[in-house]
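A protein chain is absent from this complex, but the other protein chains hold their places.
Order of writing sets the labels: A and B. Residues in every chain begin at 1.
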Amino acid sequence: MFLKKIAMAGVVSLLGSTAFAGGHGCAIDARVSIVGNEFPAIQTVGAGATECTGAEVSKNLTADHQKINLAGMQGNPAEYTSAIVANSSIVALMNDDVIRPLDDLVAKHGQDLKKNQLITINGKVMAVAFMANAQHLVYRADILEKAGVEAPKTYEDMLAAAEKIRSMGLMENPVGGAYKAGWNLAQEFNNMYLGHGGSFFEAGSATPSINNEQGVATLNMMKALSEYMNPDFLTHDSNATNAEYRAGNVALMNMWGSRAATLTDAEGVSQEVKDGMAIAGPMTVGGGDQAASTLWWDGWTVAKNVSDAEAEATFIAMTHAIRPAILEDGEVAKQAVWLIDGYSPTDAAVGVFAAAQMNTTPYPMLPYMGLMHTALGAELADFMQGKESAEQALADVEAAYTAAAKEKGFL
Amino acid sequence: MSTAVKDRKPLGLKIALWAFVSIWFVCAAFPFLWTLWGSFKVELDFFSIADWTNAIFGRNTADTYGRPFTGAGYDGAFVQEGFFGNAINTMIVCVCVVTISLTIGTLGGYALSRSGQGYVFWLLITALMFRALPQVALVSGYLPVFFDWNVWGYLPTAIIVLVAINQPFTLWMLHSFFESIPKDLDEAAKVDGCTQFQAFRHVIIPVMWPGVITTGLFSFLLAYNDFIVTSLILNEGNRTMVPQIAAFLGTTYTEGNVMFAVAAVVSATVPLFILVMFFQRQIVSGLTAGAVKG
Partner (left out) sequence: MKHRTFFWFFAPTAAAMLLFIAFPIVSVVLQSFFVPHEAVLIESENCGPFGCTQSTMVDQAATEALREEKPLGRFAGLSIYADRGHLAFAEVAEAWRTSESFGAFFKELGDLPFYRAMGFTLTYTFVCTPLLIMLGFAIAVAVNSLHRRLKGLMIFFSLLPMIVTPLIGSLILFWMIDSRGVLGQLIAYIADDPSLSLKASTPLMWVSLIVYGIWSSAPFAFVVFYAGLQTVPQDTLESAQIDGATRWQQIRYVVIPHLAPLVTFVALIQLMDNFRVLEPIIGFQAEAHAQSLSSFIISDLSGETQQLSSAATTSVLTIIGVAILLSPVLVRTWREFRGGAH
């Protein structure tokens, strides 16, 4: 056993040296296979990994990644040696124990990584983050100026501004929001609920506790906002909301930072909308001092059920893909709020930076948060349509969550 | 219904008939023509979020390109995103699915129609139940196994799965079609000393084409249109057209390129148009010949 370890260490250090011999290129000698979402920043990372030579690097970047990454990492050896995840989705991989601690690999190959890129869970590095994201205010400076209001700092200000814009006849439905039933609606609830200072679970347990004052206040605020939205708001995801903004129908919206840079780049957007676009940090709500938003990171993990050689090759390739030099390309620098060393924020990144400075809560990395998110997405639509009371809706969410959490063994 | 009756229709009935046919024509054809027209516009016009007449006159398109039509969607889908590759994958999948499922389906359907044993009924009923399953349920069962065997992501895997999912319907169609071919034909061949397979080959195969072509068309449609299986089983590099179109639409994080999707939708519908144009007679005659005896 001991001999084997020594032999292994020898092989590994040999590998390490060959990797560095490649200079700024990237040499690997074992298979790398990546699964992840498909947005541009991740496409950049995926393309960066495939620059590595010496062994096959394959990638599968798809919107369905969450349906397949767990199944693809459970086999032995795993199909995927790396999954690109966010703080919401790493939990599913942690729960089923399919990703490995990276401490030894970080020590060996992670010189270029900043300390704050390392996601440590219970003292072990489990993922390496490369970009940050948050939802924040995007507004039309020209419309707000016409209405004579400042960019809102709180949701109450936002309602007042919306009322002003509507009553002056500037816009019919000035507020935009990704309120599509399901994941989006639940995420808006999360933002607002955290902004009200709520917590989703009883401390230290998986028992839900959202049917409270903060929960009701949250729903009432969401309902009030929806009065100023396009009546179809329950079918609007962030794509549809952005389309409304581009068409000049929306003046105020809470939107993902990752979407801000290219928001008005699409064809056919009028000059007025392009010039009027402005970004600010997330808003607070209900007199609270915590932003009604969540902070997100995207990062990569390494599979547990692969050989050490493959894990090392994966680590080298993925580290290569997020090396500081990729930011030299202006297009790449614009794609996201990178956490990589040497990133200087673009104009589009001010919202996310403001969110980080306001000590916004990160999206909770709890094993059972995903179930809560699903339950919220499924049960809140009735309230938003006025079919049931806030208390009833929250009770439904708790009941749906409890059933799911019992099934998954958390309760 | 046809010749003898036709000439003596009263005027009122004629008008009603024409009105009905025209309304149906508009219902069936208009969405396609509308999408075709819209595919040459920019997104803001296509969705006409500002004003619905923009979709017809293309005001934003004219602002951007100087004329109310643009091939930008097609350029993006085919040149930038390589939609041809997806089209070729779809071709491969469709051809293989149709060939394999007809080959094994005709053998099975023929056997069912000639057996006469009690278990035939139960086989047919089982097949029927299989057809009624929600495919979503099956696919989640495949994933762990396919990953374990290292066959996930490849075209042959998707082909075999689609063949299997398609078998129940193929069996039913061909079973009832073979029932309509007189049993005496192959019985006579067997009396002449043929084995069952020889009888099938020399007697049945020459007369089975109308039913087989119709069934094949339905298999083709299933393979061509499948979304659930292909989107969850195929790797990004091996995608067929339908999951690729879904990918163009974007996700929460990222801007989809909806006009790429619209152009791809139009392009994906063209082969179907051509197919129906060539085979509509066969569809009808195959169904007439007995494939739909129930």
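Here is the rule we use: a residue touches a chain if its C-beta (ideal position, glycine included) is under 8 Å from a C-beta of that chain, and two chains touch if they have at least 3 such contacts.
As the structure is a prediction and not an experimental result, all values here were calculated from the model.
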item: Selected from B:V98, B:V212 or B:V242 as touching the chain missing from the view; value: B:V242
item: Positions on chain A where the hidden chain makes contact; value: 64, 66-67, 70, 87-89, 91-92, 94-95, 97, 116-123, 129, 132, 180-182, 185, 204-206, 230-235, 237, 295, 297, 339, 356, 360, 362, 364-371, 373-374, 378-379, 381-382, 384-385, 388, 392, 396, 399-400, 402-404, 406-410
item: Hidden partner interface residues of chain B, rising order; value: 1-2, 4-6, 9, 13, 17, 20-21, 24-25, 27-29, 31-32, 34-35, 46-52, 55, 103-105, 107-108, 110-112, 114-117, 120-121, 123-125, 127-138, 140-142, 160-161, 163-165, 167-168, 171, 196-197, 200, 221, 224-225, 227-228, 242, 245-246, 265, 268-269, 272-273, 275-277, 280, 283-288, 292-294
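Assume only the chains that are shown with their structure count from here on.
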item: Approximate Å spacing (C-alpha centroids) for the pair chain A, chain B; value: 37
item: Residues of chain A that touch chain B when the two form their complex; value: 37-40, 58-64, 67-68, 71-72, 74-75, 78-79, 133, 178, 183-184, 237-239, 242-244, 246-249, 256, 258-259, 262, 266-270
item: Residues of chain B defined as touching chain A within the complex; value: 42-45, 47, 49-50, 60-61, 63-64, 72, 143-144, 147-148, 150, 152-153, 231-232, 235-237, 246-247, 249-256, 258-259
